[in-house]
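Below is one structure; the comments refer to it alone.
Complex shown without one protein chain; remaining protein chains in place.
On to chain A.
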Amino acid sequence: MPETDARNRQVQGLDALELQPGKSVGDRGAAGIAGRIWAATWPKAVAVVIVLAAWQALVWSGWRTEYVFPGPDRVLPALLNEVTDPAFWSAVQVTMRRAFVGFALALAVGVVVGLAVSQFRPLRSAIGSLVTGLQTMPSIVWFPFAMLLYGISESAIMFVIILGAAPSIAGGLTSGIDYVSPSLLRAGQVMGLRGVQRYSLLIVPAALPMFVTGLKQGWAFAWRSLMAGELLVIINQENSIGWALSQARQLNDADRLLSYIIIVLVIGIMIDVFFNWADRSLRRRWGIAPS
């Protein structure tokens, strides 16, 4: 039918005009990818060089003796030395295991509390502000109490990690659920989304971006609580990053001390990169960030 054909052309022409002219993804060559990696890497490399230079300059200025404040020329070899030592890796392993177990527990508690608070109005007014209050509390103040409760044990550390991280996770989840767009909720209602499906197909995915933000913040609190915990709660001389730090201080081994500080920084950055990646790919899917 010519009439139908003409209509079809009108509709398709309009669609073609309204779509932004082809930002075609995926046809980047190997050179393009290399260029992108270079563009992302060089500012960071420059930043590292600047920090190292400033550090070395401070050492050369004679602000402190090299004995307590060594320069990168001494710390970097010490760091390399540590990294090649199996004892170092077992320390990192112990710390990371605690971090992940603690974070997983905080995640479980945070999700349960967050869901409960978002479901039951009275609960929200009762403990909603308490959750916010906990978020602002420096978690280190819990350690004396945790050590009374659990003794010098890993449980004390876990207790503090949960108290530090769970409120952020719960907060992220409740605000994620609170801010699901009313028009999406109405669309879901009209389509007959009910019960479990309402959650699995609508609420949970809609709340995800804010939940990830909560997770990221929760991780930062968990990591801080863990480092504080490992410095304060030294369990049977068990090797860990915190233990290595306090050992290095007791032995006045500034080279080692600084190399462990660098390790803590690097781990923090790596996890942050992971969360940022998750955050960005979510936002890209949603179309709320430039791809």
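Operating definition for what follows: contacts are C-beta pairs under 8 Å (C-beta built on N, C-alpha and C of every residue); 3 or more make two chains touch, one makes a residue touch a chain; residues count from 1.
The criterion applied here is as follows: contacts and distances are computed from a predicted model.
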Considering the UniProt annotation of the chain absent from this complex, which name among "Nitrate reductase subunit beta", "NitT/TauT family transport system ATP-binding protein", "Molybdopterin oxidoreductase" or "Heme exporter protein B" applies? "NitT/TauT family transport system ATP-binding protein"
If I consider the whole complex, including the chain that's not displayed, which of A:Leu76, A:Leu208, A:Leu231 or A:Val264 touches that chain? A:Leu208
In the whole complex, not just what's shown, which of A:Arg7, A:Arg64 or A:Arg97 touches the removed chain? A:Arg7
Could you tell which one of A:Gln197, A:Asn252 or A:Asn276 touches the chain left off the display? A:Gln197
Can you say which of A:Ile33, A:Leu184 or A:Leu265 touches the chain missing from this structure? A:Leu184
On chain A, what residues meet the omitted chain? 1, 3, 7-8, 10-12, 14-15, 18-19, 181, 183-184, 186-187, 189-193, 197, 201-202, 205-206, 208, 282, 285-288
